[in-house]
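As you look at this complex, bear in mind that one protein chain is not there, while each of the others sits in place.
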Amino acid sequence: MEAIPISWFLVLSAFMFAMGVTGVVIRRNPIVIFMCIELMLNAANLAFLAFARQQAQLGAQVAGQVYTILVMAVAAAEVAIGLGIIVAIYRLRDTINVDEMNLLKF
Amino acid sequence: METLLNNPWVVIPLRVLIVIGFILTMVPGLVWIERRLLALMQIRKGPNRVGPAGLLQPVADGIKLFFKEDVIPERVDRFIYFLAPAGFLIPVLCAPAVIPWGPDDRLTPIADVNIGILFLLAMTSLTVYGIVLAGWSSNNKYSLLGGLRASAQTISYELAMGLSIVSVVLLTGSLSMRDMVLNQQGSLGMLNWHVFRFFPLGLIATGIFLVAMLAETNRAPFDLPEAESELIAGYHTEYSSMKFAMFFMGEYASMITISAVMVTLFFGGWLPPLPFAPFTWIPGPLWFLIKLGVFIYFFIWVRATLPRLRYDMLMKLGWLRLLPTALVNLFLIAIILWWQQ
Partner (left out) sequence: MFGQILFGIMALVIVVTSIGVVAVRNPVRSALNLVANFFALAVLYLLLYAQFVAAVQVIVYAGAIMVLFLFTIMLLNLGAPAELAERFEWKRPITWGLALLFVIVLAGGVFARLGEAQPAPEDIGTVQMVGKYLFTDWVYPFELTSVLLLIAIVGAIVMAKRRL
């Protein structure tokens, strides 16, 4: 268990984050875009936990895990609101393509 | 032999096989018991042709299911359609890994992990996937409605269930299932169990768990996902042969698992009801099985007694009755514990 270098976790986290960004840019389905945002949040969580393992003090090590839990709570709130918005838009306009949600755009 | 049994690469797979085998062999017996008991309660005969008293009926059913034609409807999402039954059965079989069956350390099937109850909650919450995906992938509106109902129902009742579990966690001060049982040990026997702790409060938590456990396993009177009078068979309408059998086994296995959780959390696990001579002669695992049997009987009894709830009543019961009650109950328990310190 001891010998896994922290950098491996960080590279994996970077990869997940990059995939999340890619998805947000190229996909048009808001639900998939949401999932990609979740992917990015989880990449951040993994990085938090990996960095926490590098700290010398106990308090700092646990702090990484505390951050992760807070991020999860924020993610849960975000999903509840976001999916609510999507359902509301679908009821109003019968489509959820993000390219057609342009009422606020010049 | 001794060294072989101490090698974790041998012992742990063996334990996994034993616990899964145990649950899966209990399922056919349970089916027979349920059919016979229901018949008894409804004053009819029940299965009585295959073998003595119909005992071989489950075997015959198994053979029938095995050799039945596997019908796959048109335009289903094949990959997900095949994945769904496995996605239902696997978490159900994983869940008992942390339930202690007896005082001996080796009687906890896999390990007494310090997040035991969280592991169990995680596994029971995963069973929704199988149901939702089965409903969605079958390309049938009845299945879809069944799947939607099941997911809404499971998510709603998981909250009340979680809150009643949290009250046990508060009483114990640990998430390990073993510590929860040991916390119920005492000179008063039954009266030390969590059901009778802080008299009405423990009982209320138990009642909430009881209702939530019926809803979680999609059993009557909460079997709306498979309400046959309106939805044919709900999410497994389009499943036949062994894929249907997997859903069937999963349902009964989750009944066993959740009854075991009930016994562990509130009814003292392997502890005898009275801590003196004639009761302590019976070994712990046997007590556990007896209590388990009581709750299995309860499941069947409720099925024979209560009519199915309407869907809006189910949601109202979950969100407007159980959840606030569970919250207030948890709050009161916390206050009493704080008072005692």
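Per-chain residue numbering starts at 1, and chain names A and B are given in the order in which the chains are listed.
Here is the rule we go by: a residue touches a chain if its C-beta (ideal position, glycine included) is under 8 Å from a C-beta of that chain, and two chains touch if they have at least 3 such contacts.
What you see is a predicted model, and the numbers here were worked out from it, not measured in a lab.
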Open item on the list: Given that one chain is not shown, which residue among B:Val19, B:Val128 or B:Leu322 touches it?
Closed with: B:Val128
TODO: Please give every residue of subunit B in contact with the chain that is not shown.
DONE: 77, 79-80, 83, 113-115, 118-119, 121-122, 125-126, 128-129, 132-133, 135-136, 144, 147-148, 151-152, 155, 158, 175
Task: Interface residues of subunit A (partner: the chain not displayed) - done: 1-12, 14-23, 25-29, 31-32, 34-36, 38-39, 42, 45-46, 49-50, 52-56, 58-59, 61-63, 65-66, 68-70, 72-81, 83-88, 90-91, 96-97, 99
